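Just one protein chain is left out here, and the rest sit where they should.
Chain naming follows the written order as A and B, and within any one chain the residues start at number 1.
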Amino acid sequence: MRLAETDRRVYRMLARAAVVAALILAPWLPPLSSQPALVQAANLAGEYALIAMSLVILTGWVGQISLGQGAFVGIGAFTTGLLAREAGIPFPINLPIVVAVTAAVASLLGLVALRVRGLYLAVATLIFAYVADKFLFTSAWLVGEGGSSTIPNRTIGRPGTVTFFDFRSKEVFYLVVLAAVAAAWYAAMNLRESKTGRAFFAVRGSETAAVSLGIDVTRYKLLAFALSGALAGIAGTLMMTDLKTATPTGFDFTRSLFYLGIAVTGGIGSLGGAIAASGAFAFLNAIGQIWDTALTRAIADNLDIVSVGLLLLVLLAYPGGLGAAGAAVGKRLRERARSGRRESVSDEAPSRPARQRVPRRRGVERRALDFSHLESEPRDDELSVIGSAAAQQARRDWRTAQPAPLDLPEDRSQREPILEARNIVVRFGGLTAADDVTVEVRKSEIVGLIGPNGAGKTTTFNAIAGLNEPASGTVRLYGQDATTLPVHVRAQMGVGRTFQLIQLFPQLSVFENLLVATHLHNDTGVLRHLALTDAAIEAEREARRSVRRIIGMLGLEDVADRRVAGLPFGVLRHVELARALVTRAPLLMLDEPASGLDNTETDEFARLLKFIRAELGVSILLIEHDVRMVTSVCDYIYVINRGAPLADGTPSEIQRHPDVVAAYLGEAVHA
Amino acid sequence: MSRTPSSGSGAWAAAGIVIAISLLSAFTARLPTVEPVVNASAPVADPGAAPAGGEAPVAAPAGSDGPVPVPAGSAPVTTVGGKVYDCAKGHNAGATDVGVTAKEIRFAATVVKTGIAKDFLADAQFGMEAVRQKVNRQGGVCGRTIQITYQDDGWEPARGQRIIEGWIQSKKFFGLAVNPSSEGVRGAIDSHVIRDAKFPVIGSDGQLIDQYQDPWVWPVATSTASVMHIMARHAWQQGARRFGIVWDQNYRFGVEGHKAFLGSIKRLGGTVTSDVGVQGGQQSYSNQVNDFIGSCGGTSFARCDFVAMLLEPATATRWVGDGGLGNGNQRPRVGIGAPQPLFVDAFARDCGKYCDGMLVWTSFKPPLDPFDKEPAVATYLADLRRVNSKADANNPHVQGAYIGMQLLVEALTRLGPAPTRLGIKAVLDTMTFETGLAPPMRFSKGRPQFPNVKAQAFASLAQTGSFQGWRYANSGFIDDVDAGKDAA
Partner (left out) sequence: MNDFFVNIILTMPLVGAYTMFALGIVFIYRGSKVLNLAHGAMAMFPAYVAYSAAQRTSVFVALAVALVAGALLGLGVERIVVRRLRPSGPTAQTVGTVAVLGLLIAIAARLWGTTPLLAPQIFPKQIYQVGNATLQLGSVGLFAVALAAAAAFIALFKYTDLGLALRASANNPRAAGLVGIDPEKTTAVAWAFAGVLAALGGVLLAATTNLHPYTLSLEVLPAFVAALLGGLDDVKGAVIGSIFVGMVIGIVPTLPVIGSTVGIQQAVLGLVAVVVMGLRGQRFSASDVRSGL
C-alpha cells in the first residue's frame, strides 16, 4: 500500500515538473518554434489572462460588475509609455509605479461602488470607460503628441549582454508573460483560500450578513477594486512593452466589453477558466496565420462574428463557462483516482491551545468568548467519518444532556450589563415605528422581545443592531456607547446575530460559511494572504480549529462539507446560529430564530439555546412570535405594542400581566 | 473545497530570484548597437548604388558584384558572383534574401475586410491584385512570380502590428506590399519594428506623417499635410484672407491636416476666423454648427472667405445636414475645400447643392474626364475590371494601391536577378517613377521624404440641386512649397 502511495506521489511530482518545463520551454519547442504567430498568440493569451483574472476577482468573487476594465489596461499602458518617454524608466522598474497609479484610480472608482451597486454600478463603470476613452486617452500629456504613445527602444530590452532579457525578442517576452501569469495565478489562488477571499465572497453573498460578522464591507470593496485595477494595469504594461506602441482605440469601451466576455466565457468565478478562455480567444485571433486552409481563412476574415459566436455558444450551452466544464471533468477524474483511498494528511505541529489573545482595534475594545475548553476535533477530512456511532456517543450531546446549572444573581440589577438600549425612538417619515423602547440584556441572560405583528420588534431590533439609525436613544454595549457605531464595528465589539430570512452564503459549504465568521479573530492582512506567509497559514489553521470546535459542539459534522443550498431548513437555522457562535461574541441577537420550525424543532432549538448559554456563557437577545418558546427559554421578556413598550418582566410576570394578555396572549398560557 | 494551505516559502525564494535578475538586467546592460541584418543562408549580393532611370549612372564600388547600371524599365542582364543572368529569359540568381526563391518572391499585406473602415478600404486589395496578376501573367519579374499573403486586421493598430511582427519573425516574406490597412501598419512603424528589422514597406498610402519619416517605408500618395498646404495657398491665390476650418479630432489625418492648414495660413498672413474640432461619428452637430457659422458671420459667410472640411464622409454628411455649409444659397466667397477622404461619390450625392463648387484634392489622376482618355488611366481601369468588375475605380485608396504595386514591380525590375532588402532600399531611395496616374514621384534618401507633394482639384457639380458628377478644376498638379513643415 505505502509503496504505491509513494509511487503515485512521485509520478505526480514528475508530471507537474514536466508540465512546468514544457510551459517554460514552449517557444523553443515545436510547434511554437516554427510558428512565430503562435508565440505572439501565447503572449497575447497571457495578457488577456491577467485581465480576465482581474475580472474574476472583482466581478466573480466580489460581485462588482465592471464594464470598464479596458480603461485600467489603458491607464497601465499609457503610464508605462509616459514613464519611459519622460523619465526613461524601463520595465520592470515601472511596475510598482504602474501598480500604484492604477490601484489608486481603481479605488476612486471603488468609492462609487460604495454608493451604488448591482446594475447601477455596471452603468457607472461604463461611464468611467466612456470618459477614459474619449477624454483621458486623448490628452496629449498622457498619450504624447501624435496620437499614439511609443516607448523609445532603449528602455525596452537590453540586447547585447544577457540575451535573456532582450524583451524585444518575442520568445524572451513570453517568459516574462508566463512569469506574470504564474505569479498572478498563485497570488489569486492564495487569496481565494484566505480570510480576504472569504470576506470577498461574503460581500458578494450577503452584505447584511457580512457586516454582522465584522467584515468592513467598504474596505473590502475598495480593496477588490484596487487589486483588480492593479492587475489590469500590469497587463497594460505588458501590452505596451510587447508592442512598444499603444493607441487609444485599443482601450475603448468595446474592448472592455470584450474582456468581460473573455472572463464570462471562462466562467466568471474561475481562474483556470479565465486562463483557458484567454488562450482560446488569443488563438482564434492568430488562426489565419498559423494554418492556411479555407476554414481558417474564413474564420480569420470573420473574426468579429466568430468571437461573438464563441461567447454566445459558451454562455448558452455552458453557463458556468469553461471553468465549470473543466471543474466537472476534473472532479470526475479525481473521484475515479480517489476511490477507496484516503488522502494522507500533512501533519502539522502539535496543536497549540487556542490563542487567548484577542487583537485590539483602534478605539474599540473587543470581547470574545473562550473556546479552549471545547474539545479539539480531528482534522477536516475525517469529519465525514465522525458520524460513526461510537464517536457520537463519546461526546456531550446538547440534544440529550442536561444544561449545567446557571449561577445568576437573583436580583437583576446585580447582573453585569451587556446591552443597554434606552429610550430608542425610530421614525420612518411620519410614522413612529418605535417609541421610547428600552431593552436590557445582562450577563448570561436570555432576553426576549415580543409583541403582536407590526408592533415594531424588528425595527427596534435593527436599531439596536445598528442597521437603522434611531431618531433618539442610546445603545451601550459592555458599558461603552455604541449608538453611532456601524454594524461591523459593533461586531468587533462582540455582537453576533442571526436573521429572520436566512443569510447564509448558498454556494459555500457549511464549513466554509462558518469559516467566514472567523474573520474578526484573524489578524493577517491581504498582503500576507497573497504571498501565503507562515503567519497566514497559522491563522488559517487556527480559524479551522475554531470552526471544528463549534461544529463538534452543535453536532453538525454530518453536514459540514455539504453546500448550504441543499440542506433542510431546520439544519440551516442551526448553521446560522453556529456561524454567530464562531465569532465568539458574548452577545447574540437572534431575529425570530424559530420562525419556520415546527414544534419539535422549536423545542430542540430552545434546548440548544440553553445549552450554549450554559456551556459558553453567552447572553442572548431574541425576537420571537412563538410564545411557548419564549416563555420556556427566556429569563426576562420585554413586550411592545404599536411601537411603545407595554410591559417587561419575568415570563411568569408577563403571562399574568393583564395588558399583555389583552393585547397579545389572549388567555394565560399554562406553563 | 477547503484545504489547509501549505507553506509558500519556496515561492518567495523563486520570486526573489526573478526580481533580482530583472533588476540586474535593467541596470547593467548597455545601449543597443546597430547590427547589419545578414541572412546567413543566402549569398548576399553587395548592394552597389543602383542608378535611377534618367540620371547619370553611378559606378559600382570597386570589387563588388553590383548590378550593371541600365536604363529604367528594361530587364537587366547582370553579373552576380561571376555568373551572367538574363532576366528577359527568366534567369535569376535564386534565393538571394528572405522570402526570395528562384520561382517566386513573397510579400505580405494586412487588409481591411471587417470593421469600421471596411467599405472604403476593402477594395484596395483589388487594386493590388490588378497589378500582381498582370505581372505574373507576363512571367513575373525576372522569372519570379509575385506572391502576396493577405490577412485581415480590422483596421486595428495592435492587431495589425502583431500580424506584421509575426511575418517578420517567420522569415518567409521579403517585405510588405502597399499594406492597405494604414492603421495596421502604423503600430509597426511607430514602434520602430519595421526599421529595426529592415523590413521594406513599398507603396503605402501615405496618409499619415510617420510613413514619411521611416527609412524603410516608401509611400506613394501626397500627405494630408501637403494637401492642406496646397489648399490654403490655392485659396489665398483666389483672394481668400479669412478662413474657416472644421476638422475631425478623432482621426490622425484630421489632427495633422488641421495643424498644417493653420501653419500655412499663418505663414501667408491670413486669419482663421472659425476653427471647430468635432468628435467624428456623432449623430448631431447642430450646436457646433451654430458656433462655426456664427464665427463665420452667419449663413452669408461674411467673415469666412474660404471653408475647409477635414472630415470623413459620414461625419461630413452630418455636418452639412445640420447646416455646416450654410443654407445652400450662399457660399463662402472663395469656396469650400476638402482633402482626399471626401472624394467619394456617395458623399457628394448626400451633400447635393451644398457642395456645389466644392473643391476636393487628390494626388492621382482618377478615371474621370479629362483623364479617362489617357492610356495609363484606361489601362488601370481595364486591369482593375479584370480582377473585379464592381471595384470602385474612383476610390483613391484603390488607385493608390494600384500605383503602390506599380512602384514595387518597377523597383524589383530595376533591382534585377539578385534582389535583396538592402538592394531594394538602395533602388527606391534614389528612384524617380512615373506611372501616368500621378505626377512623377521622386524618392530620396533623406528623411522625411516627400516623393509626391502635388495635388489637383476636382469640383463637385451640383448646380441643378443634386450631384451631377465631378468636373476637373483645371488646377494642374500643384506643388506643396511648404513640404515638411507643420509635422505633428
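Quick note on the criterion: a contact is a pair of C-beta atoms (placed from the backbone, for glycine too) under 8 Å apart; a residue touches a chain by one contact, two chains touch by 3 or more.
Since we're looking at a predicted model, the values are computed, not measured.
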Touching the hidden chain in the complete assembly: which of A:206, A:498, A:518 or A:641 does that?
A:206
Among A:95, A:175, A:260 or A:439, which residue is in touch with the absent chain?
A:260
Among the options B:238, B:271, B:327 or B:464, the absent chain makes contact with B:327
Using the document's definition of touch, tell me which of A:131, A:284 or A:408 contacts the absent chain.
A:131
For subunit A, which residues touch the unseen chain?
59, 63, 65, 67, 112, 114-120, 122-124, 126-128, 130-131, 133-136, 138-139, 203-208, 211, 217, 253-254, 257, 260-261, 264, 268, 302, 304-305, 307-309, 311-312, 315-316, 319-320, 462, 467-468, 501, 503
Residues on subunit B facing the left-out chain by the touch rule are 114-120, 249, 276-279, 281-284, 286-294, 298-299, 313-314, 317-318, 321-324, 327, 346, 350
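We take it that only the chains that are shown with their structure count from here on.
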Just how far, in Å, is the C-alpha centre of subunit B from the one of subunit A?
54
What part of subunit B is in contact with subunit A in the complex they form?
1-9, 11-12, 15, 18-19, 21-23, 25-26, 28-33, 113-115, 151-152, 154, 156-159, 161-163, 165-170, 183, 186-187, 190-193, 196, 210, 249, 252, 255, 279, 488
With touch defined as at the start, can you tell me which subunit A residues reach subunit B in the complex?
35-37, 39-40, 44, 90-93, 134, 138, 145-148, 150-151, 153-154, 157-162, 164-165, 168, 170, 179, 183, 186, 190, 193, 239, 243-247, 249-250, 285-286, 288-289, 300-304, 346, 348, 380, 509, 511-512, 515, 531-534, 536-537, 540-541, 544, 561
